[in-house]
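Quick one: this structure, given as structure tokens, is what I'll be asking you about.
Excluded from the complex is one protein chain; the other protein chains are retained at their positions.
Going by the order they are written in, the chains are A, B, C, D and E; count residues from 1 in each one.
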Amino acid sequence: MEPRPVAASRCTLSRIMTLLDANLHGNIHGGVIMKLVDDAAGVVAARHSGGRAVTAAMDEMVFLVPVHIGDLVHAHAQVNWAGRTSMEIGVRVDAERWDEVGEPLHTSTAYLVYVGLDEDGSPRAVPPVLVDEDDALGQRRFREAEIRRTHRLARRDAILRSREG
Amino acid sequence: MEPRPVAASRCTLSRIMTLLDANLHGNIHGGVIMKLVDDAAGVVAARHSGGRAVTAAMDEMVFLVPVHIGDLVHAHAQVNWAGRTSMEIGVRVDAERWDEVGEPLHTSTAYLVYVGLDEDGSPRAVPPVLVDEDDALGQRRFREAEIRRTHRLARRDAILRSREG
Amino acid sequence: MEPRPVAASRCTLSRIMTLLDANLHGNIHGGVIMKLVDDAAGVVAARHSGGRAVTAAMDEMVFLVPVHIGDLVHAHAQVNWAGRTSMEIGVRVDAERWDEVGEPLHTSTAYLVYVGLDEDGSPRAVPPVLVDEDDALGQRRFREAEIRRTHRLARRDAILRSREG
Amino acid sequence: MEPRPVAASRCTLSRIMTLLDANLHGNIHGGVIMKLVDDAAGVVAARHSGGRAVTAAMDEMVFLVPVHIGDLVHAHAQVNWAGRTSMEIGVRVDAERWDEVGEPLHTSTAYLVYVGLDEDGSPRAVPPVLVDEDDALGQRRFREAEIRRTHRLARRDAILRSREG
Amino acid sequence: MEPRPVAASRCTLSRIMTLLDANLHGNIHGGVIMKLVDDAAGVVAARHSGGRAVTAAMDEMVFLVPVHIGDLVHAHAQVNWAGRTSMEIGVRVDAERWDEVGEPLHTSTAYLVYVGLDEDGSPRAVPPVLVDEDDALGQRRFREAEIRRTHRLARRDAILRSREG
Partner (left out) sequence: MEPRPVAASRCTLSRIMTLLDANLHGNIHGGVIMKLVDDAAGVVAARHSGGRAVTAAMDEMVFLVPVHIGDLVHAHAQVNWAGRTSMEIGVRVDAERWDEVGEPLHTSTAYLVYVGLDEDGSPRAVPPVLVDEDDALGQRRFREAEIRRTHRLARRDAILRSREG
């Protein structure tokens, strides 16, 4: 399959947080951000793979800064890595606080694994990710995706061994 | 602080998946399940810590079986482990397909880290988790939460080192 | 048709009440609880009858205790009685207030009549309800469903007679 | 307290039924209609009593005709009867099917009991309903509300006696 | 095609404004009212044209009075004018404030252009509007719709000329 560049499937979703999205203390629910992240990642996975794709795993998601009602939240998603039938999509979440100057706040980073599916719902091959040789950031993202993959497998292995022993 | 038993904060949320929750192929969005999982975990974190708590990380979430429109989905949440100000909440997601007999399908497992907050939004101490000596499952969950914690720190460390070198 | 036990179609839906569900005084709307009750009863009716079923009547619904924002509300539904094409589903609504110890509050009880429908939307036969001889509670529910049925018919009759006379 | 005429608190809510409101067979959920009925009745109760009021009971609700996606549904609500602190609100639900000529379909009738509340959430007195001597329909509604009240008390009594005996 | 009277397609939608519909100052979003206006106008366009129709333009919408949480808002829509394939629908928005006596407040007026579509999504002919000779208000609305049409064309023309010169 023809490798596809990262830029061809990049996607940003942006919306304002409302009362509906918050708990009684005015903090936006983690689950609301997760939902937005999965929406953005789903667009990227469909675009990169040229068809249907489903979430197989959310590998890790950290909430660095609380998000508030009224913040304009952006979920920037892109494909970091692709194997035979699965892809890692990275999502960076930023929040703009309208009454504050300067850069948006970086609030969360997430890594999701998507699997391409064919008509019958079986896994199908997805295109490799084309990272330019001189795209240092893209190269680093690809490498880190492989580290996460290794650690995910190691963690599962450690837990299985702890159950046996 | 007085340790609190796991059973005192356990919580199950249950709802039926609708058209609204699905993509055009009839698969329920991963983000919808993540949102339900965070809702259930948030109840447990508030109950165990006796107050306000926010999502600090979603450590890992695997989607084993696709969920469909019409499924009755249960998110069973409980505290697995607690440190000084943070708690790991485990959530098991099951789906009942009304026209199928037998056990509900186990569709996802997630581990979330919550942090207790005081009035000013600063971290506050949370009670230890009381696991009975003869509660084998509870003991295993506590042990595995520590493995996940170790691997989470190792993974971050490996990524930081890869950036430096 | 083969009688089916009550346990085979029992269902509980559980969710947390939010700002969205309340009036400006913080009381959860009766209509929100009615909707949750109908959702739970609809699952039971579909399961017991093994197919499509629609609400024919909500026989009576009492609101004993106000429900608040933040309460975890459970709608426990089960079939009480079945005739040839209709079923009475009983629903008990409980609310857990996270900062209160002890049993959930019993907030409402409702009795709904569902009718099984075939492909063309015409009534179809539904299985009888199997109540064990030594299940005193199930026996009582069956008996009370018949009393409600009698009173429902009597009330309609009294109103028709009052219009004539 | 000054009696208030029925017309002073009458209210109609009207909306179009969507995919969101329906089950997979295209029938609008009973619970959606119940919610709309409670919304309309709540406006009437607040207007007639001149303040805060909550649903105490939904006395009976019959679904005569199935409602479909695309129907324009009207909930016409008015006060039928008032006691010292409670009111019966009657709601008639009609559906207009845009591609059918003629009168709207009468799909449901419901009777709800509301109780007026003061600042502390305790019952407060509500005004009597003023029905003109020559308003035959209003007179009949008042009389039938009393019949329903009698039968409601009788039904509860019969059930309590069946439990004792 | 047979002309159709205005009354045959008139429609009112009515709902109560909630927290969800408001900004943090308690003012209902203009966009919420626009959405309600388009919903009501869409019903009228479908009825008048006897089939599928889509919004081609919202010609002007003025917000005279702020709408508040708790207001009962009515969108009264009717066809003012029809050309070969397009129709102008006028919508008047009124708000009832439950604790105020007197007439509803007139909060907005909008004029929308709809186009009838056939199965393939191409424009199709729509019936003329029948306005009675002695219906002064209907005659005025028809005449004003033509003025708005003229000004709409003139405005586009002026802008195109300003771009050229």
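Here, contacts are C-beta pairs under 8 Å (C-beta built on N, C-alpha and C of every residue); 3 or more make two chains touch, one makes a residue touch a chain.
Only a predicted model underlies this, so the values are computations on that prediction, with no experimental measurement involved.
Taking the full assembly into account, the omitted chain touches A, B, D, E. For the chain left out of this panel, the touching residue among A:13, A:95 or A:112 is A:13. For subunit D, the residues touching the chain absent from view are 18-20, 69-70. Residues 11-16, 39, 43, 46-47, 50, 72, 98-99 of subunit A touch the missing chain (whole complex, contact as defined above). For subunit E, the residues touching the absent chain in the complete assembly are 23, 25, 27, 29-32, 34-39, 42, 52, 54-63, 66, 110, 112, 121, 140, 143-144, 147-148, 151-152, 154-155, 158-159, 162-163.
Throughout what follows, only the chains that are shown with their structure count from here on.
Here the CA centre of subunit D is 31 Å from the CA centre of subunit E. If you average the Cα atoms of subunit A and of subunit E, the two centres end up 42 Å apart. Shared interface positions of subunit B, defined as residues touching 2 or more other chains, are 39.
Every pair of chains meeting the contact definition is listed here: A-B, A-C, A-E, B-C, B-D, C-D, C-E, D-E.
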